[in-house]
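Below is one structure. I have some questions about it.
After this line comes subunit A, so read on.
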Amino acid sequence: MSTPATTDIKPAPAAPPPIEKIKIKVDGREIEVPKMMPDWQGKPQPTTMLQACQLAAQEVPHYCYHPKLPIAGNCRMCLVEFGTPAMGPDRKPVLNEDGSSKIAKSVLPYEPGTPRGAIACATPISPGMEIYPNSPATKQMREAVLESLLINHPLDCPICDQAGECKLQEYSVEHGQSQSHFVEAKVHKPKAVDLGPRIVLDDERCILCTRCIRFTKDIAGDDALGIVNRGSYSTIAAWKEGAFDNNYTLNTVDLCPVGALTSKDFRFQMRVWFMKETKSLCTSCGTGCNVIVGSREEKVYRYEPRQNDAVNSTWMCDSGRLNYKWINRDDRLKDVVVRGQKSTWAAALKEISEKLAKAASGSVAVLASARQTNEELYLLSKLAKKLGAVTDSVPRVGEGDKLLVSADKNSNTNGAKLTGIASAEMGSNLKKIADGIRSGAIKTLVVFGEDVTKHGIGADLLAKLETIIVSDILPNATTATAHILLPGCAHAEKRGSFTNVKGRVQKFMKAVEPKGDARSEWEVLHELVHNVTGQNGFSSIEGLFNQMAKEVPAFAGLEWAKLGDTGVTVPI
Partner candidate 1 sequence: MIVKRANLSFWERLYLPALLSGLQVTWRHFSRTFFAGKKVTMEYPEQKWVVPEGYRGAPYLVRDQSGDTKCVSCQLCEFVCPPKAIKIIPPGSSGKPAERANAEKMPAEFEINMLRCIFCGFCQEVCPEEAIFLQRDYSLTGLSRGEMIYDKEKLLALGGTHAGVQKWKHKLDEAKEQETFPVKG
Partner candidate 2 sequence: MDWINQLNPTMQFAIFSMLKVCVVIFLAVMPIVAYAVLVERKVSAFIQDRVGPNRAAPFFVKYLPVVGPFLVRLGIFHPLADGLKSFLKEDFTPAHVRKVYFWLAPAIAVVPAMLALAVIPFGSTLGAQKMVIADLNVGILYTFGIVSLGVYGLVLAGYASNSKFSFLGGIRSSAQMISYEIAMGMSVIPLFMLVGDLNLSKVIAYQADGAWLVFKQPIAFVIFLVSAFAETNRLPFDLPEAETELVGGYHTEYSSMKFALFFIGEYTAMIAASAMMVVLFFGGWTLPFAGLDQPATTLVMGFAHIGIFVTKMLVLMVVFIWVRWMLPRFRYDQLMDLGWRRFVPLALANIVVTAVVLWALHAK
């Protein structure tokens, strides 16, 4: 990890120059806005009317504009009426009688009575400019644009997956009109086109905003999409049928303001308005992209990226996005099992506590996955310290890419390191544990979230142990040999925090209820730690996190509440 150990993602410039501001009027209200604002790449560019309106809390409807994409200015939805200070022949502003400068509204050059709008997304502001986002002329322009967008639109809403989060629907209701001048037959375009392995395209619904094209070209770096044909027949197409297949294609589904691009995975699964949205994290790699978990009636339906400029901007990869189905799997561990018998938490915890309390120092080994949360790892390390146990986690190295995907496939490698569960060279203690079992020094093995049979502690070694305590989510060879098996929770079923590869500590919330008898591991561990060490902790995740922050030097100064939605970076 070559990232410099700073607390912020971008090194702050030595002395920030004073921000240059200009005064403009939005909807009759004077405000000061910065002259320059960051564009999609974060480079300073002259502030646009759209940004200025946003700063003035005036919404300007837009389709093709996206803060993280290059500006195209092709949908015309953002048209607004505006005016600039009139200049006399002497290049001096013409003044009104009261001394204020006279405003010349923009009009058609050949028809001075007709107001002429400008696309707010691409027009820079100038001092003294006046923007009229609510004027009758602006409203008329919006109505006209929407009418033209709807000319060939199929109005498929009842069968369109986008319905409910469709900008075309929203703007039609808010800014459109219910009537159309258009009486001719609509142009029909291909429907349900197979654009790639994960994407279906409905050409009739496309409003040709080119967000998808710009994303895949400029962000994903895969120039796979384009517009073919002309006029009303223009359609989006992949360079080869079904060849839109990079690992970021599903972001175009989020980007597409209408229901033209839909996810094959989510297609016709559930209407979006039923979805409960929970702020969470993707756990498929060390990046820890921020996501929103969409669930209904205790079933997870989809992940969507959530904006966090310090981590994932507004994107996430397809493999991470689709890696949620295991949460709903039927073979999830649901029962507490003690030596093959279904048991209860109370009985199992009592037994474990007694066993651990009696265990001789050094006779216990703790193997915790670097996919457990910071809090859980912290509690485990506390337990291990008391027991004098050898601890470690399992490293997972895979392939990364330039955009988001990290080579580290553990979601909390840094958490495991900072809490002291993982050894300095993660995985190096595995052999020590195996040897300890072989020699009989280690009699009790505590495993959290790993299949140790795949990591050098085979079934023969497990058979030698007196007690195997395993907590996991899905069944595997290790859970099969466990003497005491504790059903664990998917991250969507509990709260907690992860530390990503760059040291960003981020929290996630609970979306659905745990399956069966499963309980959040931190709750269980909290009880265990209390029973074994006699120290009482906090029985809420907030308290637990704050306590951890006090005791683990790397997290010093952190507080659960201060993590916010997007987390805080700590030095690693």
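What we mean here is this: contacts are C-beta pairs under 8 Å (C-beta built on N, C-alpha and C of every residue); 3 or more make two chains touch, one makes a residue touch a chain; residues count from 1.
On how the list was made: all candidates are chains of the complex that A comes from, given by their letters.
Only a predicted model underlies this, so the values are computations on that prediction, with no experimental measurement involved.
Per the touch definition at the top, the candidate among 1 or 2 touching subunit A in this complex is 1.
Across the interface of their complex, candidate 1 is touched by residues 154, 157-159, 163, 185-192, 233, 264-271, 273-274 of subunit A.
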